[in-house]
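Note that one protein chain is taken out, while the other chains of the complex remain in position.
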Amino acid sequence: MSLANEFTKGIIRENPLFRLLLGMCPALAVTTSVDNGLGMGVAFSVVLLASNIVISAMRSIIPNSVRIPAYIVIVATFVTMIDLLMHAFTPALYTALGIFIPLIVVNCIILGRAEAFSGKNPVIPSIMDALGMGVGFTLALVLVSAFREVLGAGTFFGQTILPENIPAIMMILPPGGFITLGCLLAILNKIQKKTA
Amino acid sequence: MQEYFIIIISAVFINNIVLSQFLGICPFMGVSKKLSASIGMGGAVSFVLVVAGFITWALNTYLLTPLGIGYLQTIAFILVIASLVQFVEMVIKKFSPSLYKALGIYLPLITTNCAVLGVAIINIQKEFSLGKVMVHSLSHAAGFTLALVLMSGIRERLEDADIPESMRGVPIALIVAALMSISFLGFSGLI
Partner (left out) sequence: MRDIFKLSLFLLVVAGISGAGLSYVNSLATPLIAEQIRQNKIDSFKEVYPQSDKVENESAVYLKDAHDPALKEVNIAYRGGMPAGVLYAVETKGYSGTISILAGFDIADSRITAIKVLSQTETPGLGAKAKDRFFQDRYKDKNTTLPLEVTKTAPVKDNQIQAITASTITSKAVTKGVNAAREHFNATFGAGKKQ
């Protein structure tokens, strides 16, 4: 029961992007197409999962006073590994995400989970926590990028679905990112008020 | 000389770090409610950004590249930035308690500000010389402060505006950022 709870909380109730407002930089920058949004979400989830496992396994031997630098080193190691592997195996995605791959290291969600969860909990719940947060963040990125790609380029996963003259290029330019995220947050607020 | 001018215009206006590169959104949203706070944050980030730009460049040029361990770049840079922030915090605390009071709460936040790491990585990617690294970092710092100060000016007024309840707070701030970003789009094509 509680394990399932650790998993589901990240998807809706504590969704890192929509509810905790963390990780906004990549959510705005790479969501110009669903491909990129999904790729970023997966890369992020892998790093979060790996660092959550390691940090949770080492939680009893990491001295409290140097835990933050230790977390940073662990997270940065996994980020660099993902960076190298993506460069080798998914070159197109690597070019599209560019600087935002190394910047996963300063994504507040990962350090936040280390500080709030995996640094205090056993490995299994930490895995569930990472999976939930990863899926939640990925879904959020896909949602934002689906709006932007459909409205801005008239395509979905690269397939044209709207006629040539409908899409507003603005939506895949920087302002479109701010508008989409702003509106989605407002809509979610509204829904939450109704259900609450 | 012209090259430097292009770097400045491009970093401050065209590729504004917040409004078009999406770096440093967290402090941009978090600390832009009050004008005074945003100036403090802008100052603190600018300082760290420029010093970190210099140190990471030196580290990359004299240590990582000669040793052929460029793949340790991310890990080395983030450690430099984290220790730099700690160090700055200690120095300011010791020598200027009043400045520490003004900046203190923002300093720890800067470690996870992607603008600092982002600019450091861009500096290396573009293979800038030391002079260009300094100009580039300074311009991005200025661009960050500019966006933050403009934003807080608008948000102070938004406090009194009648906004639909579900739009209040971050959603409306994002819409404001979108409008600012549209006006900054007008700068592209300037060079």
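In this document, chain identifiers A and B correspond to the written order of the chains, with residue numbering beginning at 1 in each.
Just so we're on the same page, contacts are C-beta pairs under 8 Å (C-beta built on N, C-alpha and C of every residue); 3 or more make two chains touch, one makes a residue touch a chain.
All values derive from a computational prediction rather than experimental measurement.
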Left-out chain, listing which of the shown chains it touches: A, B
Among A:I11, A:I109, A:L173 or A:A186, residue touching the chain not depicted: A:L173
Among A:I12, A:A70, A:V123 or A:V142, the residue in touch with the chain that has been omitted: A:A70
For subunit A, residues in touch with the removed chain: 32, 62-63, 65-66, 69-70, 73-74, 76-77, 80-81, 84-85, 87-89, 91, 152-153, 167, 169, 172-173
On subunit B, residues whose C-beta touches the chain left out of the figure: 14, 69, 71-72, 75, 188-189
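Following the convention adopted for this analysis, only the chains that are shown with their structure count from here on.
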List of subunit B residues in touch with subunit A within their complex: 19-26, 29, 71-75, 78-79, 82, 111-114, 117-118, 121-122, 125, 164-167, 170-175, 177-179, 181-182, 185
Of all residues in subunit A, those that touch subunit B in their complex: 21-22, 24-26, 28-29, 68-69, 72-73, 76-77, 79-80, 83-84, 99, 102-103, 105-108, 111, 170, 173-179, 181-183, 185-187, 189-190, 193
